[in-house]
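The complex appears here without one of its protein chains, the remainder shown in place.
After this line comes subunit A, so read on.
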Amino acid sequence: MTELQTPQAGDDAAPDTDVVALLMRQHGDIRNLFDEVEAAEGDARQEAFRRLVRLLAVHETAEEEVVHPFVRRNVTGGEQVVDDRLAEERSAKETLSALDDMDTNDPKFMAHLLALRADVQEHARAEERYEFTHLRRSADAAGLALLAKGVKAAEAMAPTRPHPGVESAAANMALGPVAALMDRTRDAVRRATGRD
């Protein structure tokens, strides 16, 4: 109906100096992509689903590498907060991996997609309410900006390019495309934040 496209986080003109604002916009981007996959058919659905998988993989990896470690280290009770989020992420990742092998035209695809969507949405709101609030309370402006930089480094991984690194094609196949992408994103974040 409307031709307005909301650009993805990082592509709008926001200064991106606050990791929480950045991640919240990315949550919206993910939700938008779910809408797109549901509305599309045939090849367009396949293509939109690829983009969704990439964004999810990159987003979750960035949170695991950048946000969760900070909360674990700097927030009282942070261990528990992060463990709860990781449990949700594991569940979403399992559904995601199962979906990733599925043909988007498979009659069972939509039911799996909706289940994933519900998991992802609940996880995203839980992060916003129970983790991000701690983040904003514990990190100063410089800290939030530094974390944002790490997330942006992860973002640069989607869309993905062929990875020239150590993993063999066979290993990639074994891990599955989602897992491989997550690994590559993890490497990129660690390089950007000087932790490799």
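As a working rule, a contact is a pair of C-beta atoms (placed from the backbone, for glycine too) under 8 Å apart; a residue touches a chain by one contact, two chains touch by 3 or more; residues count from 1.
Everything below uses one rule, namely that contacts and distances are computed from a predicted model.
Quick one: the chain not pictured, UniProt calls it what, "Putative lipoprotein", "Fe-S cluster assembly sulfur transfer protein SufU", "Ferritin-like domain-containing protein" or "ABC transporter ATP-binding protein"?
"Ferritin-like domain-containing protein"
Taking the entire complex into account, which one of A:Arg117, A:His134 or A:Arg186 touches the absent chain?
With A:Arg117, A:His134 or A:Arg186 as choices, the missing chain is touched by A:Arg117.
Can you tell me which of A:Arg31, A:Arg51 or A:Arg72 touches the chain that was removed from the display?
The single option touching the absent chain is A:Arg31.
Need a quick check: the contact residues on subunit A for the chain that isn't drawn.
Interface with the chain not displayed, on the subunit A side: 1-2, 4, 6-9, 12-14, 20-21, 24-29, 31-32, 34-35, 117-118, 121-122, 124-125, 128, 136.
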